[in-house]
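All protein chains but one are shown at their positions in the complex.
Let's turn to chain A:
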Amino acid sequence: MEFQDLQIMAEQERSRRKAIRIHCCTSSGCQASGALELFHQLQAAVEAAGQSERVDIVGVGCMGFCGQGPMVSVEADGVLFEHVRPEQAPEIIASLDGGPCNVKQGDHAHPFFARQLHIVRRNGGVIDPERIEEYIAVGGYQALYHVLHEMSPAEVIDAITRSGLRGRGGAGYPTGLKWATVAKSPGERKFVICNGDEGDPGAFMDRSILESDPHLILEGMSIAAYAVGADQGYLYVRGEYPLAIARLQKAIAQARKHDLLGSQIFDTSFNFRVDIRVGAGAFVCGEETALIASIEGRRGQPRPRPPYPAEHGLWGYPTLINNVETFGNIAPIITNGADWYAGIGTERSKGTKVFALTGKVRNTGLIEVPMGMTIREIVEELGGGTPDGTPVKGVQTGGPSGGCIPEALFDTPVDYESLAEVGSIMGSGGMVVMDATTNMVEIARFYMEFCMDESCGKCVPCRTGTVQMYRLLSKISAGQATAADLATLEQLCHLLRETSLCGLGQSAPNPVQSTLRYFREEYERLLRKRVTINLTSR
């Protein structure tokens, strides 16, 4: 394939489009509320109205406003329909010609949409993720061509470094530095791994990206492979994401068919293959060394680092592991330039971050916002506050490794350092809103139960410390604990943080410690008072 071929494909795709293009979300969230049936009904309605020549119904990826699904949008006039029921399909088609329409309409000017900035999710809800032609029509794979023909691997790494991109898996390690380390590590061969083992409760950013724009991730991985000198990639996706896996399989087959994956890509000496590895449900496999063990066919358990995968990774070879969202940023950075990306966000956290906004909030769904937006803006403006007006108490970010941030600190900007300062983490992007009725001890207990269940059992502090902490939290919750139990709980927090083998155990105390830091009175209120019997009063 040549650059011209990309342009021809894009042109052909654009010219075959009909006058009106109706997008129907077919991602997991909307599918759960009946989007597939709606999609078929829309097609039938077009057929019945004799509009097949003029109207195209396209199944697209996630539009983000998952709480309002299933969602349908009309491309030309920008009309957005929410909560569409299959039987309303004829009404929507009739409305194209000015017919009456009682389907609930959304508003693009709503802060939920207007305050977002789409980089990774720019094709979500716009293209059909199952057709490579649509990705190419919006400029897809041009960044890869540009990289292979006009840039050296060092220049690619330099661009990523200058962009300021940091790992979106949660820890925020500088992506350019990681790439440079892998590129410089000696090895007969190298690997690129995409970590799609998203497992935090309440987080579904990576699933949505994989379902909505699989080629964006393949292109990002290919650019990374060229930069670090890898010829084989693995997409590690959790088994609970069947739609993402199916779409990735389709995308890989299409890319191979068009020689965008395989040998001599774009007639250069660059070869790159990608295979999918499906996770079997262990949360710990999101930890990079456990993920590597799982790909190698061994028990998914972490091992001590160093050596880091950048030096000693898959089968002992230098390996680059990045999160789905990180790879999603690569092609846009190459296309628009490092300076463009570095101009978005804050001093030390560049670009945008996708969050899954859930919990006690009016507008639930996926949002992509520039780094540095405050939590208050996200919760109150984009999220629209709580559904019933109950005051917001806090948000939980970062899942079981993160912490709870109280409402008083909502003016904290969302960036890696600021979130760490208030005792939470950026994490992969889960953001659960809690209102005044939320019991924070129960929240801590929930996350501790999760960590206890998901501990692999390799190291002692995590394996048995999480059980003890869960029991103590249950005891507190049941009103049977004493101040001594609370002290033991805090000692265990300290122990796990300092001695656990991997990030799971080290960060497991975070939900407990952050709720103790901001909502300590909720714990103390539940403690059993020492009963004093006054023997002299008689």
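By our rule, a residue touches a chain if its C-beta (ideal position, glycine included) is under 8 Å from a C-beta of that chain, and two chains touch if they have at least 3 such contacts; residues count from 1.
Following the convention adopted for this analysis, contacts and distances are computed from a predicted model.
The complex appears with one chain absent; UniProt names that chain "Bidirectional hydrogenase complex protein HoxU" among the candidates "Bidirectional hydrogenase complex protein HoxU", "Sarcosine oxidase, gamma subunit family", "ABC transporter permease" or "Monovalent cation/H+ antiporter subunit A".
Within the full complex, the residue among A:Q105, A:T390 or A:Q491 touching the omitted chain is A:Q491. Within the whole complex, the absent chain has one touching residue among A:L144, A:A203, A:V237 or A:A282, and that is A:A282. Across the entire complex, the residue among A:S163, A:T352, A:T438 or A:S500 in touch with the chain not shown is A:S500.
Set against the missing chain, the residues A:K104, A:R189, A:R299 or A:R520 yield one that touches it, A:R299. Among A:Q105, A:T268 or A:T464, only A:T464 touches the chain left out of the display.
Across the interface with the omitted chain, chain A contributes residues 282, 299, 303-304, 452-461, 463-468, 471, 488, 491-492, 495, 498-501.
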